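With one protein chain withheld, the remaining protein chains of the complex are depicted in position.
Moving on to subunit A:
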Amino acid sequence: MAKTPEPKRTISLKPCDGDVIEVSPMIAKQMQTIQSFIEDDSFIATTTIIPLPNVTAFQLSKIIDYLNYHSNSKAVADNVKESTKKFDEEFLKELEHDKLKELLHAANYLNVKEVLDFLCQAVADLIQDKSVKFVRKFFGVVNDYSVEEEEDIRRTHAWAFEGVEED
């Protein structure tokens, strides 16, 4: 008697630049964008590979790492808090500015609230107390103000623009 195959317990995600990555339904559930795929009636979990054209393998694995770590450490004991803090710090340390920026995009695309909140905080911490020039460079934004407009903004709130770190 032929055995029915075990139902597949993972979701297959295909980043734009690498092999398929399998994630547990619990992790996939936290990615709102993927959740909508899964809830779609035509979705067959056993065969379908979800393509993620806007996310690289690096970004996807970072996000999965983060979710995995944090879903395993929900306890509130002090030593857990401490190691979570350490994990978060290490997580950010490995990211250059460009990578951090792109990861924020990926988290936004996948709509993973937990990672998004974490990365927004990281970016806010990074640009706090920094000059406008630094913020522009960090985000790669071109200054589209005319000299007069910019002077006007600075004059109106001069105190906000003085005494900040340039980089």
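Quick note on the criterion: a residue touches a chain if its C-beta (ideal position, glycine included) is under 8 Å from a C-beta of that chain, and two chains touch if they have at least 3 such contacts; residues count from 1.
One rule holds in what follows: contacts and distances are computed from a predicted model.
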Per UniProt record, name of the chain withheld from view ["S1 motif domain-containing protein", "F-box domain-containing protein", "Ribosomal RNA-processing protein 40" or "Exosome component Rrp46"]: "F-box domain-containing protein"
Which of A:Ile21, A:Ile38, A:Leu95 or A:Ile127 contacts the chain that the document leaves out: A:Ile127
Chain not shown: contacting residue from A:Thr48, A:Asn68, A:Thr84 or A:Asn108: A:Asn108
Contacts of subunit A with the absent chain, listed as residue ranges: 16-17, 56, 101-102, 104-105, 108, 116-117, 120-121, 123-124, 127-132, 135-136, 139-145, 150, 153-155, 157-164
